[in-house]
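With one protein chain removed, the remaining protein chains of the complex are shown where they sit.
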Amino acid sequence: MQIGMVGLGKMGGNMAERLRRGGHDVVGYDRDPEVSDVPSLEELVERLQAPRTVWVMVPSGDPTRATVKALGDLLSPGDILVDGGNSHYVDDQKHGAELAAKGIGFVDCGVSGGVWGLQNGYALMVGGEEANVERVMPIFETLKPEGEDGFVHAGTVGAGHFAKMVHNGIEYGMMQAFAEGWELLEASDIVTDVAGSFKSWRQGTVIRSWLLDLMVRALDEDPSLAELEGYAQDSGEGRWAVQAAVEHAVPLPVITAALYARFASRQDDSPAMKVVAALRNQFGGHAVTSKAGSAEKGADSPGADVTPPVEAAG
Amino acid sequence: MQIGMVGLGKMGGNMAERLRRGGHDVVGYDRDPEVSDVPSLEELVERLQAPRTVWVMVPSGDPTRATVKALGDLLSPGDILVDGGNSHYVDDQKHGAELAAKGIGFVDCGVSGGVWGLQNGYALMVGGEEANVERVMPIFETLKPEGEDGFVHAGTVGAGHFAKMVHNGIEYGMMQAFAEGWELLEASDIVTDVAGSFKSWRQGTVIRSWLLDLMVRALDEDPSLAELEGYAQDSGEGRWAVQAAVEHAVPLPVITAALYARFASRQDDSPAMKVVAALRNQFGGHAVTSKAGSAEKGADSPGADVTPPVEAAG
Amino acid sequence: MQIGMVGLGKMGGNMAERLRRGGHDVVGYDRDPEVSDVPSLEELVERLQAPRTVWVMVPSGDPTRATVKALGDLLSPGDILVDGGNSHYVDDQKHGAELAAKGIGFVDCGVSGGVWGLQNGYALMVGGEEANVERVMPIFETLKPEGEDGFVHAGTVGAGHFAKMVHNGIEYGMMQAFAEGWELLEASDIVTDVAGSFKSWRQGTVIRSWLLDLMVRALDEDPSLAELEGYAQDSGEGRWAVQAAVEHAVPLPVITAALYARFASRQDDSPAMKVVAALRNQFGGHAVTSKAGSAEKGADSPGADVTPPVEAAG
Partner (left out) sequence: MQIGMVGLGKMGGNMAERLRRGGHDVVGYDRDPEVSDVPSLEELVERLQAPRTVWVMVPSGDPTRATVKALGDLLSPGDILVDGGNSHYVDDQKHGAELAAKGIGFVDCGVSGGVWGLQNGYALMVGGEEANVERVMPIFETLKPEGEDGFVHAGTVGAGHFAKMVHNGIEYGMMQAFAEGWELLEASDIVTDVAGSFKSWRQGTVIRSWLLDLMVRALDEDPSLAELEGYAQDSGEGRWAVQAAVEHAVPLPVITAALYARFASRQDDSPAMKVVAALRNQFGGHAVTSKAGSAEKGADSPGADVTPPVEAAG
């Protein structure tokens, strides 16, 4: 079928390519004229036959909001707009309502798959009305991986990005679980083959997974991860997952801990820990001079400052 | 090669069977005479040719300790004892030292694989001296899955169970991540196909894994998990992982949160929350009468008890 | 000075009373005619001499939004509206901007003190422009406790409620810390005087505090808290604190854990734990029949199902 694709970056470009290989007629628009099939959004809409389907694949937040607004002014009743970016499901609900008021259908689609998607297909989580999803189904069929999985019509408008958000939350938790396991193994005196332990887990264990495969590949390249700095950015989805959980009164201890670990990893010096240090100074007269060492006598440890142990005195 | 197997329950029995199919000469002992090849540990040791290899496969803790002690008195210098149970690595270190004093080798082996192991092989994580591990290698080769993974000589005595303990800690974190994701999806008004969302993730996503496969199978059988009660036991390994982390000053927020979620799930009524309720009663005169409802006016909310909203008063 | 007070519930009524005792001229409005000095918001505004100061003390959320909107239409340039309820600081920022467009000043004021406030004064955290705060200062002086503390002009519009929100977040963390301590003491076999331990901490310790005093009072009334159910509601502020932290990339592990403990306490059966139980069933063939007992053999514990320990077999 015919589809307009807005945003031809690595993701949008690859998806357009996969659709063309699948026999679809793709008209692409990008602000980079080198890769764009049309000079403007206006011409994109003109080039498509009504009822149109336009897939928006631009960064979430303001860029997506601006694109949806612009297309809302250009499209006609009966057309469908698909947001395939990483939008917040709350944005979807606004967009869906605004477009519905104009008779334009809206479908949100969370996409996973990254650089492997062109070859292997993209996992798609879709939200929207049944009739609208049906209309876009030939596109979804081509984009998704072969096999029975990799696609879900998760619910009404917003449900696709909600499901993707939860997927990413689970991903945070799983990554942190592997990370903590690695740190504990590394801290052990008796385990000498940490990388080998991870590798061994790829068969016969409960935790075998694609992330474990990636972990093993990373350790193959750099067995002690010496080349890496210990910090990580976070994407909007992890934050949104926690905020959605708080709004729904759902306890999310593992996913939140994984998110917070990322926040903390980006701090050179923890502000909160300055307070703990300050309080310890206040009640114990602790000199805070060195990060070295581990457990020491507590702030209000009675034995903290006694003279050396009696056994040395014999 | 010849091996003695002590403990012929489902695990030990299956492992003995896999070893026999692999051409090894297994002499099994179990206190149940129906399944035992010999009437006593003494005869087991007698039946084996020196230098002997005896694999202990009994419950961790006191049973394993007693068995290792008994065998320590029966075996001879040059023999090797393998503890394939779920022992604490600290126990391994004690056992290793005690047996070494008698010239008996000790190898600890964490085993994963459960009911699938007989057919598919067992993942093995092994600790001990190189020479001792070498001696048991033909056994390990038969027990492990085909392929290049599923076995690691992780380090010195205790390292096998340490690695298995960490594996189980990671498993706790991963399971809890999936669990939290499910709870958040279920809490959403807009996601109507929660089971389908999980199923869709099996292809093309970052979180595809054996645990996800199990999750999908569980949801196939009972899509809303209505038949299950929401609580879970925990094994020693999860607790040991947290305690080892604390001892090594390693922060383990995700694995610990997963463990605590299990603890809390087994409480009919949270003792800690009684205290929170008590404090709220004290400072707010809160009547604590019903679990219904979610967010309400906080303990020291100024507006908590004002008369109804002004807009109704018009 | 003269002030209009909108909302004469327990908080607003007591504050009006404290202001009158302090010599201020308070005109109160409430939709309950029994307690109201004027029959409508319109008459309230008429009764006040310009430039007016109106204090809004109604429930946060829609009631406050509606009241601020209504007053925005009635007040005149140069007047000041104070929101003393529990509003979200984001609402304050909207209200401040809307009123500023009409020349009306806006001050937000987080209030702590509850039922003791009438007698002892209310802790006030204030946000707004310097000039506006100055104008309301005589009112703040009367409402606050005697002494040098209990009042802060924390920053610009929203800062008062932001500070109050953080105060409540800290409160959550402190309450949960006491709660966990109590639970751990109760779980001990060797500590027989738990209530006495808390009482003893009121002197000479690091944790002495008003919350500890309340805890001791609660334990005096019911030493084992047997009369209470172990769950707790949460107010908006705790949730907002976590959401604000996530937005600012600030890790808040303790405050979030305290909030999640409240969420979990209100669930009869944890949805997440159903998933954990389901997964354990899948890989271990675990029968899930009883909450009794604590640590048991793990899901993929090799020794979980061996025959009884060898030592019994002797």
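Should a chain be cited, it is by its letter among A, B and C, assigned in written order, with residues numbered from 1 in that chain.
The working rule: contacts are C-beta pairs under 8 Å (C-beta built on N, C-alpha and C of every residue); 3 or more make two chains touch, one makes a residue touch a chain.
The model shown is predicted, which means the values in this text are computed figures rather than measured ones.
Displayed chains that the missing chain touches over the full complex: A, B, C (touch as defined at the top).
Check A:50, A:97 or A:273 against the missing chain and you find that the one touching it is A:273. For the chain left out of this panel, the touching residue among A:53, A:132 or A:176 is A:176. Looking at chain A, the residues touching the absent chain are 6-12, 29-32, 35, 41, 57-60, 62-64, 66-67, 70, 84-86, 111-115, 168, 171, 175-176, 178-180, 182-183, 186-187, 211, 214-215, 217-219, 222, 225, 228-239, 253, 261-262, 264-286, 288, 291, 293-313. Not every partner is drawn; the one left out touches chain C at residues 89, 93, 112-113, 116-117, 120-125, 127, 144-145, 147, 149-159, 162-163, 166-174, 176-178, 180-181, 183-185, 187-188, 190-193, 196-197, 199-212, 241, 244-245, 248-255, 257-258, 260-261, 294-295.
Contact between chain B and the unshown chain involves residues 206, 234, 239, 242-243, 246-247, 249-253, 256-257, 259-261, 263-264, 266, 272, 283, 299-300.
The working rule: only the chains that are shown with their structure count from here on.
The two copies, chain B and chain C, are related by a rotation of 180°, based on C-alpha atoms and rounded to the nearest 5. Because chain A and chain C carry the same sequence, their contact can be compared by residue number, and over half of the numbers here are used by both. Chain geometry summary: the mean Cα position of chain A and that of chain C are 32 Å apart. Residue positions of chain A with contacts to 2 or more other chains are 206, 249-253, 257, 260-261.
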